[in-house]
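One protein chain omitted, others in place.
We just call them A and B in the order they show up, numbering each chain from 1.
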Amino acid sequence: ECGHVSVSAPIVHLGDPITASCIIKQNCSHLDLEPQILWRLGAELQPGGRQQRLSDGTQQSTITLPHLNHTRAFLSCCLNWGNSLQILDQVELRAGYPPAIPRNLSCLMNLTTSSLICQWEPGPETHLPTSFTLKSFKSRGNCQTQGDSILDCVPEDGQSHCSIPRRHLLLYQNMGIWVQAENALGTSMSPQLCLQPMDVVKLEPPMLRTMDPSPEAAPPQAGCLQLCWEPWQPALHINQKCELRHKPQSGEASWALVGPLPLEALRYELCGLLPATAYTLQIRCIRWPLPGHWSNWSPSLELRTTER
Amino acid sequence: ECGHVSVSAPIVHLGDPITASCIIKQNCSHLDLEPQILWRLGAELQPGGRQQRLSDGTQQSTITLPHLNHTRAFLSCCLNWGNSLQILDQVELRAGYPPAIPRNLSCLMNLTTSSLICQWEPGPETHLPTSFTLKSFKSRGNCQTQGDSILDCVPEDGQSHCSIPRRHLLLYQNMGIWVQAENALGTSMSPQLCLQPMDVVKLEPPMLRTMDPSPEAAPPQAGCLQLCWEPWQPALHINQKCELRHKPQSGEASWALVGPLPLEALRYELCGLLPATAYTLQIRCIRWPLPGHWSNWSPSLELRTTER
Partner (left out) sequence: TPLDPASSLPQSFLLKCLEQVRKIQGDGAALQEKLCATYKLCHPEELVLLRHSLGIPWAPLSSCPSQALQLTGCLSQLHSGLFLYQGLLQALEGISPELGPTLDTLQLDIADFATTIWQQMEDLGMAPALQPTQGAMPAFTSAFQRRAGGVLVASHLQRFLELAYRVLRHLAQS
């Protein structure tokens, strides 16, 4: 090897200085007694190389780039040979930031895929290869004591969410969860969540339906609406309470709330409404009395009350 | 084990007979000296079981179903016990057809994915798990002599196409290709293709463009159109000839063909057209003089000839 470059650290904070030195052995420099070593960053020559001849005849040049502002660049050690620039060695420099603390870690238990899906905000761009890992452990208490650790969940490249499969979960036991971010300049960890998967179930709302007109059933009185709703199948085993909201389609009236309502209603009559008015209705449910999150509001059902 | 069923063959041609026998050991039948063995296919009891007592006290019943018309059914050996039917053993029966000869095997070399994609028609439903495998080998001559075989290409479940990656291909050498279909009732093979991947390249047509009006260029004469076309990049290395077709947008005129044309034209003037008329133009190319397939016609270019 004719020339060899070594650097203080190949990865630095953006804007930090970086020092490199290039050694040209004597057997290479037979071409020229005092070869002038030149430095090139990317395609631009860099002044400021300090060259000296070592006792063993080796030539050494050292250069300090005061502020490395390229997130990725190649520093080449070169030599003037004849009237051409010769590149002898090259090193890859990278600059960026250590990972910020991942924020807003939140998890939802998806009953359709039976997996706990956690997402987070990775924070500002680090310009460096940064790996995120969702770490978790089972815990008897409130996650102060660490039980068995659960397999690390590694998101797909560039994704800020990860899905822990059912077989790694105890749905009714506390687990501590956090995100670890790591790159060459450091490691950071999000605050730890402590939750039971079933307490963060993502519920889907029931399906609101109009009542099929049937001979036995009395027609709705004036100012009343008849409707029914079917529960979301995957959550049938979960006790829930629901609430209905309604408002006239036209005008600026705000939503009126009705609740608590059962998870399922084969026939429900909503009264006290304006006659001959088109209403929009929506329903949502929450696991109850055990902890849980409200489902989204269901798609709207449009119904019209009868004349006086 | 109390009862045990064995069948002549668990998989038969649809409609063929099937014979089963059920052995009930003596230690099981202590409940009843002469237990009456019953057969049930799916949910229906089957008459016609011939029962006999073997020398060792074992009870054996044999039944022949003359025509198994279920593609999949369960044959149960049962026993009357008290006044309830007891199922002692059960066997899965399947019926269907041997695979037909796969037809219309055809292959195209995709230059974007650099893979040879072959497709075929699997033939009628066999009602049985049937595996398809695309088999191929390299050949010096015209595929009469078999050279190195190429890795079997197994399509995704239920798919009738398979893609042989570039690293398994010699693009300029003959290869023999066929499809093999196999299930429990037999194996069938498609006729063998003999082709060189580069001879079945799927070309994309060039991109037709209007000429940017430029001061130097003379404006098009009456009854003429000026256009240009750019070749499809992945096939730049392939010598091709092209042809252009055009017709007035309105009216029932059929396409007029112009060719052979080069693969690329920075400026092309098409004359002999009706003045002040809107024309639709399309271009396609074929590998030439080496063998190949015509590309599809390009998307249309709409141009209008000038007034007289």
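Note that in this section contacts are C-beta pairs under 8 Å (C-beta built on N, C-alpha and C of every residue); 3 or more make two chains touch, one makes a residue touch a chain.
The model shown is predicted, which means the values in this text are computed figures rather than measured ones.
Residue-wise, the contact with the chain that is not shown comes from A:C28, picked out of A:V7, A:C28, A:C194 or A:L290.
Summarising the interface, chain B meets the missing chain with residues 114, 140, 166-167, 170-173, 198, 236-239, 289-290. Touching residues on chain A toward the chain that is not drawn are 1-2, 28, 31, 40, 42-43, 74, 76, 78-79, 81, 84-92.
Convention: only the chains that are shown with their structure count from here on.
One inter-chain figure worth recording: chain A and chain B are separated by 40 Å, centre to centre, where each centre is the mean of the chain's CA atoms.
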